[in-house]
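Pasting in a structure now, in structure tokens, and then I'll have a few things to ask.
As you look at this complex, bear in mind that one protein chain is not there, while each of the others sits in place.
Lettered A and B in written order, each chain numbered from 1.
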Amino acid sequence: MADNLLEIRDLAVEFGTDIGTTHALREVSFDVLRGKVTAIVGESGSGKSVTANCIMRLIQPPGRITGGKIHFSPNDAPAYDIAALPNKDPRLLDLRGGSVSMVFQEPMTALSPVYTVGNQVAEAILCHRNVSKEEAFEEAADMLRRVGIDNVDRRIQQYPFEFSGGMRQRVVIAMALVCHPQLLICDEPTTALDVTIQAEILTLIRDLQKDLKNSVLFITHDLGVVAQMADQVVVMYQGRVLEVGSVRQVLKTPVHPYTRGLLAAIPGLATKGARLATIASVVGDADLTTPHPLMTLADGRQVSLSSAQLADLELTDD
Amino acid sequence: MSEVANQATPAVVTDLGTETLQEISPRQLAWIRFKRHRLAMISAGFLIAMYLITVFCEFVSPYNTDTRNVKAINAPPMSIHFFDAEGNFHLRPFVYSYDMEINADSWMREYKENTEEMYPIYFFEAGESYHMWNLFEAETHLFATREGYIHVFGTDQLGRDMFTRVFYGARISMSIGVVGVMLTLFFGVLIGGIAGYMGGIVDRGIQRIIEVLLSLPTLPFWMALSAALPVEWSSLMVYFGITIILSLFGWPGLARQVRGKFLALREEDFVMAARLLGAGRLRVIFRHMMPSFTSHIITTATLAVPGMILGETALSFLGIGLRPPVVSWGVLMQQAQNYQVIVMTPWLMIPGLFVVLTVIAFNLLGDGLRDAADPYNTGGNRD
Partner (left out) sequence: MTEPLLEVTNLYKSFDGVSAVEDVSFTISASETLGIVGESGSGKTTLARCVLRAIDPDRGVVRFRTGDDEWVELQDKTDDEMIPLRQQMQMVFQDPFSSLNPRMTVQEILEEPLIIHNIGNRGSRRAEVLDILAKVQLDQDSLTRYPHAFSGGQRQRIGIARALILRPKLVVCDESVSALDVSVQAQIINLLEDLQEEFGLTYLFVAHDLSVVHHICDRILVMHRGRVVEQGSVQEVFEDPQEDYTRLLLSAIPSPDPDEPLNPLDRKSLGL
């Protein structure tokens, strides 16, 4: 069994818009580690959500995958390239909601307002596994208990509007986990939530991951969330990967000027009374728009820099 | 997917170049989007052509509405030829005269082309004199024959030229659509605007009236009201009477839309921003709210025109709208009411074809306008 659940190589996505073509992703390469949390961090337009949608093959016209591989090695089946699957391949049905499931930013849109919560979680089980309705409801109740919903016997018969935002997100997480996915993709799962609720949901996702030992791909713009959640971090900017490394490498000793800029721009206790650093002030004259290939450094991290910048790095290392 | 919509426009590669794109006004952006809507563009072209013809229909048609050709009663459409029976090419198009025979079994007239006698077609030719727009006498027609006759769409049971009557009918039917929609717009925007702006008890009162009006079955009421129009009214008065009756049931729907839009816009941040800047009511309404919903109103109005045209056609068809000697599509269709027409003289249904084409064109145009109306709604969310 390979170490990496997913190996994404040179993934490219284009969108034909009203007024031209947008390159949403260019040469995106990174791995999703088995049994670990990989976080993609980036600002709007970085392509982080597009990447997640590619893994689920949810890119709809006018968007399309124009190149690259998404090499998926499931625990229990032969490996295949998700990007190359034909649209009607049965493996796609198993992939979506089966071996890979997703938690979105807005829990209300992921839940149907006209079915009870229990119904929806059980439905997720019945879609992918051959069990009786009673068994499905029992498992649904177990999973709801596990994501921290009290009074499950009563709550299971309620409708999503009877739940608060945080509770709804718990239900969505239960739905996502109930089929024991090998990969859970969380696309900004706490962005719409209050900070105290966010802390609860983050703790929940982290604890469940430790329990279930599944892989998680966590997409966020918030470096604080990344620091708390991730084992490995992928920094994206305008559809490209700029830096990949362990959470300590990327957040404590960032190499790429853009990563350094992002970190410096966060207002924190230390910045009180001082001007905040902006990306521009940190990046200086380094050109972020010219693509450079990802190079692996001595410490194992990967970074996209010009050869001049790389040379500078080695000098400062010595 | 929102990621893409989210990028600042200059980052997008465009056919226009980023410089020009940034200067584009909302109106230009809407035009760009509208132009891509093929069917809407074709419909717009068709409707513009139709309205131009109705304005100049005296000139476009070769005869007057009540000119009879006794040699051609219930005659079928003529074909226009460039080659004669011997296969010689003629630069000037021509038609053949009719050869009429009475069918011994059915006692119906049957027409054939008489290849012996041809009538060349002349353009911008003097013909029957007419009173252009009730202003001046003229006799130039777009096309006419110097000898004989030309009936491109055939003739009716009195020998009147259908081509002429279709376009005279278009003048009445298509203008009723526009005038009726204008009246509808006036009442709808005024009353809906008042309801949306005043709110409270006024709003509730107007809402109830609208609900009552919308719950009335339209057709019986149209019929009752138009039956009540005095018989001695001139055709012009009947025309306006029918228009008013049609718009009477049109405004409540529009008023309701305007009110809804008004309420929604009142909550928009940029409207609140204008209020907080100290803008007075009139400025908030006319500078900030109105421009945002004119595009919607234009769309709604476009989609309402075919309803009006169909209303007139239906009433006249039933014989309680406009009456001969006025020529409208509905009046023309009334002649085509019996089943014999379908078999014997199908060309009397040509006005129906024009009704269908016009209604479809308005609907397609409305669709295109709706898509273009909101240039900033790209479908993606903004975060």
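One rule holds for everything that comes next: a contact is a pair of C-beta atoms (placed from the backbone, for glycine too) under 8 Å apart; a residue touches a chain by one contact, two chains touch by 3 or more.
Since the model is a prediction, treat every value here as computed from it, not as a measurement.
Of B:Leu142, B:Ala279, B:Ile298 or B:Met349, which one is in contact with the hidden chain?
B:Ala279
Of B:His141, B:His288 or B:Arg370, which sits in contact with the chain we cannot see?
Per the contact definition at the top, the residue touching the missing chain is B:His288.
For the chain left out of this view, which of A:Asn87, A:Thr196 or A:Thr289 touches it?
Checking the options A:Asn87, A:Thr196 or A:Thr289, the one contacting the hidden chain is A:Thr196.
So which of B:Ser25, B:Asn103 or B:Ser215 would be touching the chain we can't see?
Per the contact definition at the top, the residue touching the missing chain is B:Ser25.
For subunit A, which residues lie in contact with the unshown chain of the complex?
Contact residues on subunit A toward the absent chain are 43-44, 165, 194-200, 202-203, 221-228, 247-248, 251-252, 261-263, 265-269, 271-272, 275-280.
Which subunit B residues would touch the chain omitted from the figure, given the whole complex?
On the subunit B side, contact with the omitted chain comes from 6-10, 21-26, 29, 268-270, 272-280, 283, 287-288, 291-292, 375-376, 382-383.
In this section, only the chains that are shown with their structure count from here on.
Can you check how far apart subunit A and subunit B are, centre to centre, with Cα atoms defining each centre and the answer in Å?
54
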